[in-house]
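The complex appears here minus one protein chain, its other protein chains still in place.
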Amino acid sequence: MDKNMKMQSINLNAWFGLKQALKDVNIAIKPNAVTAIIGPSGCGKSTFIRILNRMHELIPNAKLTGQVLLDGEDIYAKDVDPVMIRRRVGMVFQKPNPFPTMSIYDNVAAGLKLTGAKKGRNLDEIVKASLERATLWDEVKDDLKKPGTSISGGQQQRLCIARAIALQPEVILMDEPCSALDPIATAKIEQLVVELKQDYTVVIVTHNMQQASRVSDFTAFMYLGSLIEFGPTRDIFESPKNPLTEKYITGEFG
Amino acid sequence: MGRIIDRGLEEQTVLIVKMGELTYETLAISIHGYLEGKSVQEKVRELSGILVSMGEKVEDEAFQLIARFQPVATDLRTIKSYMKVGNDFVRYGRYALDICLINDQLSGLKECEDCTRDYINEMSEKVLSMVRTSIDALKKQDILLAKTISSTEREVDKMYFDYLNKLINAEQANSKCVLSTTLMTRYLERIADHAVYVCESIVYIVTGEKVALG
Partner (left out) sequence: MLNSYRFRRYKNKLFFALCLACVIIAIVPLVSILVETVVRGASQINLHFLTANVLQGGIGPSIQGTLIIIGLTSAIGIPIGIFSGIYLAEYGNNKYASNIRVINNVLTQVPSIIVGMTAFGIIILYVTRTYSPFAGAVALSFMLIPIVARTTEESLKLVPNSVREASLALGVHKWRTTLNVVLPASKSGLVTGTLLGVARIAGETAPLLFTILGSSFFFQGFNAPMDALPLRIFLNSRMNTAEEQAAAWGAALILILIVLALNIIVRVASRGRNFRWTING
């Protein structure tokens, strides 16, 4: 266990019923850095990231063994409330999912209102700050009352990011956040990810290797549920140590 | 079915290998011309010109591959190294031309003593063999062969510095010979250095390690 790491998985194994999805995964997530998880479909990267914020257990028949540490403490320990973990570890999903019945303003404030964290705080300021941080403020500042679903896909995704950071999480997890977006929206989100690492720790799952090489500081390559290689992005993409990694990133399979 | 980038990489490899053979030929012609006192400047100038344009082509193609295909790992190291190696081969061509020039302007070895001639002969052969090694190792991507160049490089360096020492301590010498052989050994030493760079690039392509073979 490394005290300098923000999050760490130790001998992590996970199952869906009888099918094993993760095998002895040991990954350390450095604080204030972007860690990318890459690998072909079915390698377990989405399963892994959902374990980091205890969303994995919401799936029926989901099981896991091993430890997952957040600031050195196991988030799967007996008395830990998953809801509290999820407030410290936020998530942005593949398809933008703003709350359909709420306005843009209410979407950003939703986390605060629904978790009782809004007491004594100036919601207007927090909403503005979150939207600014997500580089969406200028585009929606005159339309805050409009429904959250009335803006474009790329804007909706930035809205979801604003919603997540309004709760001031420590870690932001992103599960293929740009898959459903066009190249320009993707570029904006990538820029945002690189800026976010100043204040947050970011873990991003992506099937786009070029995206991983553009935005991340560290890259983990997973295959069939196992961690194959992990290291600084520069090293992984210039001289990977494992021949399987080399094969994947040069496009010989997957 | 290969990857999209494979075709571009193959074309680069073919080009570099061709360049290698051509540059060896150019150097051989020029060095032998110097050793035998023959003027080969026209031919060498022509070949050197071809090498320069081939070098430019390697560089242009490399940037095309990078811009279009975002290569990584071995592909990236290969493209990067081919650019360097292409540059080294162009340098060989320039040195070949420079040797021709001193051959013509300073009468090569004509005014030198026999022992000097033999010395330069020996050094030239060593250097030519280094160039040959570097090109063969590149063709076969053979890092063991590439690493053998270290010993020959040391020998060439020694011969170069020994010769300079000899000149410093010599009483009197024919100035044309001195100038000619000083420049020649200098060029030979530089050619040897570039041969080492080529071999270092080969190791980098295959293993990703940046080694010093000189």
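Each chain gets a letter, A and B, in the order it is written, and its residues are counted from 1.
One rule holds in what follows: contacts are C-beta pairs under 8 Å (C-beta built on N, C-alpha and C of every residue); 3 or more make two chains touch, one makes a residue touch a chain.
Given the structure is predicted, the values throughout are model-derived calculations rather than measurements.
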Contact list for the unshown chain, restricted to visible chains: A
Sole contact to the chain not displayed, among A:A33, A:L144 or A:A180: A:A180
Identified contact with the non-displayed chain, of A:I27, A:L136 or A:A164: A:A164
For chain A, the residues touching the chain missing from this view: 53, 55, 58, 60, 83-88, 90-91, 93, 95-101, 110-111, 114-115, 149, 151-156, 160, 163-164, 167, 180
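Please note the rule applied: only the chains that are shown with their structure count from here on.
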Separation of mean Cα positions, chain B and chain A [Å, integer]: 52
Chain A-touching residues of chain B, taken from the complex the two chains share: 3, 5, 70-77, 207-209
List of chain A residues in touch with chain B within their complex: 209-210, 213, 237-240, 245-246, 249-252
